[in-house]
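We show some of the complex, not the whole, and keep each chain where it was.
By letter and in written order, the chains are A and B; residue numbering begins at 1 in each of them.
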Amino acid sequence: MNLLLNEIRRNPLLWLLVFVPVVLVVEHLEAGTPTLLFVLSILAIVPLAALLSHATESVATKTGDAVGGLLNATLGNLTELVIALAALRAGEYMLVKASIAGAIVTNTLFMLGASFLLGGLRHHTQEFNSASARLQAGQLFLATIALLLPSAVGAADSARTSAFTEKLSVYLAIVLIATYGLGLLFTLRTHREFFGAAESHREGDAAPWPISLALGTLGGVTVLVALVSEVFVASVQDAALALGMSKAFVGFIVVALVGGAAEMASAFSGARKNRLDLSVGIALGSATQIALFVAPVLVLASYTVGPQPMTLQFWPGAVLMVLLATVTAALVSNGGRSAWFVGVLVLAVYLTFAVTLYLLPPRVP
Amino acid sequence: MNLLLNEIRRNPLLWLLVFVPVVLVVEHLEAGTPTLLFVLSILAIVPLAALLSHATESVATKTGDAVGGLLNATLGNLTELVIALAALRAGEYMLVKASIAGAIVTNTLFMLGASFLLGGLRHHTQEFNSASARLQAGQLFLATIALLLPSAVGAADSARTSAFTEKLSVYLAIVLIATYGLGLLFTLRTHREFFGAAESHREGDAAPWPISLALGTLGGVTVLVALVSEVFVASVQDAALALGMSKAFVGFIVVALVGGAAEMASAFSGARKNRLDLSVGIALGSATQIALFVAPVLVLASYTVGPQPMTLQFWPGAVLMVLLATVTAALVSNGGRSAWFVGVLVLAVYLTFAVTLYLLPPRVP
């Protein structure tokens, strides 16, 4: 417990934990406007995500390489998963999909681009493991195809029944999860010598916790994230309206930045320490995980959790952005070398997306 | 003749030749259901394709490098061409187009991916000639553009007359064939030193036949393929219905796998012998040939053979799949290095296509 308090004292991000009880109390008393609840829940999720991330890695460190790698790979985006499950239960499918697409785009563009820029401002040029980056770009491309097909085929012929899209989404989800699993086997077991640097990435952050504290934190914080997520999901629609933001912008940009704040902190600090391998590994690895694991898990989970099945058929604009983000990441990570302007280019692509989504007029229902 | 019998005894695939007389007799007696004829004709085409392939290469070996290369390059996909001509004569344009797109996709994804996987299961990592792969990816990309333009421009403005699409298709076909010819000049003559390994690829398979046997086989088997193809084309529609497969699935997946069975056997055996150059050369070379030679020849042939001109305007979903297959091939063949998981990734892309086509509800006419 002392360790936990130490961690909190050391890391200013965790001071935001004070907003966890605040948001829950305000919500219970029905004392806040949706906008207040929305802002409070965002402020509460950021430190919880950081704690979750630290706890997962502590468990991973203690359980050895293979199990640890698996844990990191499945729980690394637990926050995003819990938020999305809350939205799924509430039937907010558009928010779920926007947050999936947004997390992929934000990780591949904002996290990667800002790492390149921050690293490049301190170091003239930087090198990173391009084999690892290329593999993750390949997996992202597969996931993009799986998002493209239901949308494209659906759009090409409006007479297709939704039964087709639902069945197709389930099969595609299974293909994605299976590929993700085989990818873990590849990077953690059969060809681990190629991916060394990227795997050991988060060690630099802090000392690992003892297993009991880590497991306890993992469980307790997950419950808290779930509680706060429900407030967040319930308030987001009215808050977006009140703040003049489109729902697409909130799901795509705000949720993705909130959910990924802790990982961004690690990625950026790696880039400034000239360990760009870490940054690229976190950014593309996280995007891959969401695309090949979190998204298909949500599709399958929707059959037991949600009011109706969720498909992989996304809004065409979101599919286009995921596609462009994947191609951009593949182009810039291909050479294994970076300088500050590469970061500017990637961030500029992200900025065009953000501006487009921000200006998007709300859909007439 | 003894050589031919020897070959048949040696190669179990050729035992399927027994189905050639069977299918022709059953068809003549009008004794079979469409489904039976469909299955029998598939079983008959596989060994005929293998014989054709062997005969072509024997002629090629005997006639010297330049003429031989040209022969291989024009007759290498004779089976696909004969089947497509039969479908063209029957006015089955959708089947022709599906089989063209399917052959491109199957060669670039299934043949390439399975080669990577089979090779990778036996060898830790494998290298191949990336200059050759990149050139073929470039040619495939050009062909993809030629398929995209009529569909995209047609879709962008429904007021365009079909006269525009027909004229455009003829010009594009000429551009493709001319580029293909110049590509042969490049790889077989002016810059052959860069493409050595890929050209000598099929020698490992078996001893070449004497020229008279080879030419006789070439002629006789082509006639047989033509006869069986007609049964196949006539039965495919009813059979697909009876088997619960969409016509798109049959054209895209089944025809492509049947027509390419012999080449796949060569490609896979090359990969297992750590001669991945062969496998990549066969897979991408065959796809290039279909895209830049077979498809435009069919467009031009439709003016004398078919009931009406065939265009290069494809179903948008097919164009999308060809585009994605080309980009996937370009991405994975860029580095010139492979391991088993690269094969898994490529096969997973193919699987998503196959699942999509299989589930596709039949179009209401």
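Note that in this section a residue touches a chain if its C-beta (ideal position, glycine included) is under 8 Å from a C-beta of that chain, and two chains touch if they have at least 3 such contacts.
Bear in mind the structure is a predicted one, so any value in this text is a computation, not a measurement.
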item: Oligomeric state of the whole complex, in copies, if 2 are shown; value: 3
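Quick note on the criterion: only the chains that are shown with their structure count from here on.
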item: CA centroid of chain A to CA centroid of chain B, Å; value: 41
item: Interface residues, chain B side, partner chain A - complex; value: 124-125, 315-317, 320, 324, 327-328, 331-332, 334-335, 339-342, 344-345, 348-349, 351-353, 355-356, 359-361, 363-364
item: Of chain A, residues touching chain B in the complex; value: 134-135, 137-139, 141-142, 145-146, 148-150, 152-153, 156-157, 159-161, 164, 167-168, 171-172, 175-176, 178-179, 182-183, 185-186, 190-191, 330, 334
